[in-house]
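Here the structure is laid out as structure tokens; the discussion comes afterwards.
The complex is shown incomplete by one protein chain, all other protein chains being positioned as in the whole.
Chains: A and B, in written order; residue numbering restarts at 1 for each.
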Amino acid sequence: MLLITCPHCGPRAQLEFVYERTVDSVVQPHTDPTEAMERLFTRANPRGLDDEIWRHTFGCRAWLVMTRHRTTHAIAAIRAAGPEALP
Amino acid sequence: MTKYSAFGLLRGVFNGQSHWLPAWRDPEPKSNYDVIIIGGGGHGLATAYYLASVHGIRNVAVLEKSWIGGGNTGRNTTLVRSNYRQKPLHDFFEFGLKMWEHLSDELNYNVMFSPRGAMMLGHSDSDMTRLAERGDAMRVDSIDAELLTRDQVAKLEPQLDMSRDARFPIEGGLIQRRGGTARHDAVAWGYARGADRLGVDIIQKCEVTGFVRRGDAVIGVETTRGRIGAGRVAICVAGHSGHVAAMAGLKLPVESQTLQALVTEGVKPMINGVIMSQSLHCYISQSDKGGIVMGGDPDNWPSYAQRGQPMVTQGAIAQAIALVPALSRLRMLRTWGGVTDVSFDGSPIIGPTPVPGLFLNGGWCYGGFKATPASGWTYAHTLATGTPHALNAPFDLGRFARGDTIDENGVGPLPNHR
Partner (left out) sequence: MNGPQRGGVAGTIRFSFDGKPLLARPGDTLAAALLANRIGLVARSFKYHRPRGIMAAGVEEPNALVTVGTSGRSEPNTRATDVFVYDGMVARSQNRWPNLSFDVGSVLGLAAKALPAGFYYKTFFGSAKRWMFYEWFIRRAAGLGDAPTAADPDRFSQRAVFYDVLVVGAGPAGLAAALAAAEAGERVILVEQDSVLAPSLVRDPQDLDPAWAEATAARIGELGGRILLRTTAAGYWDDNLITLSQRLAEPGEPPAGGIAQRLWHVRAKRVVLATGALERPLAFAHNDRPGVMLSQAVRTYVRRFGVVPGQRVIIATNNDDAYLTAAALRDAGAEVVAVLETRPAPAGASSGFTVHNDTMPLTTNGARHHLREVSARVDGKIVRWQADLLAMSGGFTPVVHLHMQAGGAALDWDDASQSFLPGAARQNVVSVGAAASVAPVGPTPPPENPAKAFIDFQNDVSLGDVDLAWAEGYRSVEHLKRYTTLGMATDQGKTSNMAALGRLAEKQGVAIPEAGLTTFRPPYTPVTMGLLAGRIERDAGAHLRRLALFDVHQARQPIWQPLGYWQRPRAYPQGAETLAEAALREGRSVRTAVGMTDVSTLAKFEVSGPDAVQQLELVCATTVGKLAVGRGRYTFMLREDGLVFDDGTVWRLAEDRYLLTSSTGGADRMAVHLSYVRQFLCPQFRVSVVNVQEHYAGIAVAGPTAKAVLAGLIGEEVPRHMSAVRASIAGIPVLVLAASYSGERAFEVYAEASLAEPVWNACEAEVTAQGGCLYGMEAMEFLRIEKGHLVVGGEIDGRLTPHDLALDKMLNKAGGYIGAAGLTRPALTAPGRRQLVGLEAIAGTIPEGAMLVTAPGQPADGHVTAAALRVLESGSIALGQLVDGFARHGEELIATSPTRNQSAAVRVVAPHFYDTAGERYRD
């Protein structure tokens, strides 16, 4: 169980958080349908670092963007979601 | 190869069992094969076996980065069943279930398929209606399913908590009597031995590091033991499909997540068949050695680590004890995690890829073990003929973009919501 440092609340047990999806899956409104489906239905799914979207459900309920390693589970960066979080 | 039989074991009484030969060879890779299968799990080995035995294609190599059967084949809870609601799924798994029924004889290797019955419990009238719907969908396609009353359930599994004031009282169940469990390792080893006998090269400690391309097409693989050419290359590495496909520039509708399982210390028989639940997320059976084998939902976050988080198994245990209170004083002996391909409709992917010469078998979520024979059989057909079999045609890679998803739970494309 990871220890996740919420930018608002500080270090908390993973139990308080829910993983939602990867950043590369996000479909902005009004995206071209072909590109939208490509984003929705494929993932880089790397065996290394990826940008993930988590939610501090049992805490401040903020949406977070976490850069995390998929084999070591080490969190390289975490920030609150906002317009600047998107690629 | 020595034929396996009780007579052979008796013969061993007099020679110290010294007459048994290796179950498979340990060959050096050749420079070229008709088909290379990446991944020596149950599915890859079964594919090789059926390529050789059904299609006469024997110039086949199975490349395994570690040791055969060491991935999800050896990490699952060994359930075998075909009780799916959606037709493409139950048709596919039923084809497989029929293969399980003769697999030990077919392979001359006892895979210990034990049709002890796979029962889903219903905890309310609406659960029971959903179970009936599932059973009816199976029955009109000639698959066995039987609705059980409370009393019938209690008789089948006397250890269940049948009290009316339970949080999830047991109102009845749906049983597939032909479902059950099998010995997971034996499936990999049995297929390996069968494929090896037919000339397939099983090459362990041989990791694929890249694809050899001619134009768009894949014509071979780079490995830790050198370059190997191939007419067709078949990815069969569920859990790591995304990683291997990326070497060919493909992005898949798959996210890798941990699925955990656990086993208790062995006890004398207490659970007779397989217990699942319509409302709870745990499944329980008892192995022949006596351990209670259990699993639950995936961890629901991406990982390749084969390491889950303990609260997930703790939740599954809480649910299991709610169903079977006597589990409380048993002890968890081992817990482990496997890396699963969670696909974006919960169903597998078997078929060609957009890359000529490259085929994909993956996306098994938490249901791959029981599919082993059918997966191998249909994948072999697809590789041998270049086109999918009717059973795996619905499970093509193009279905997501096309809109033909096969969504057993109706929950849509985000894997963590499955």
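Going forward, a contact is a pair of C-beta atoms (placed from the backbone, for glycine too) under 8 Å apart; a residue touches a chain by one contact, two chains touch by 3 or more.
Computed from a predicted model, the values in this text were never measured in an experiment.
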Where the missing chain makes contact, among the chains that are shown: A, B
Among B:198, B:246 or B:321, residue touching the chain not depicted: B:321
Contacting the left-out chain in the complete assembly, out of B:57, B:79, B:119 or B:145: B:145
Among B:154, B:198, B:267 or B:393, residue touching the chain not depicted: B:267
For chain A, residues in touch with the removed chain: 1-3, 13-14, 20, 26-33, 36-37, 40, 53, 55, 61-63, 72-73, 81-83, 85
Chain not shown, touching residues in chain B: 4-6, 8-10, 12-13, 16-18, 20-26, 66-70, 74, 87, 100-101, 104-105, 108-110, 112-116, 123-126, 129-130, 132-133, 135-137, 139-141, 145-147, 159, 161, 166-168, 174, 183, 185-186, 189-190, 204, 264-270, 280, 286, 288-290, 305, 307, 309-310, 313-315, 317-323, 325-336, 399, 401-405, 407, 409-413, 417
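In this section, only the chains that are shown with their structure count from here on.
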Footprint of chain A on chain B - complex, ascending: 240, 242-243, 246, 251-256, 300-305, 307, 309-311, 344, 400-401, 413-414, 416
Chain A to chain B touching residues, read off their complex: 1-2, 14-15, 18-22, 25, 37-38, 40-47, 50, 52, 70-73
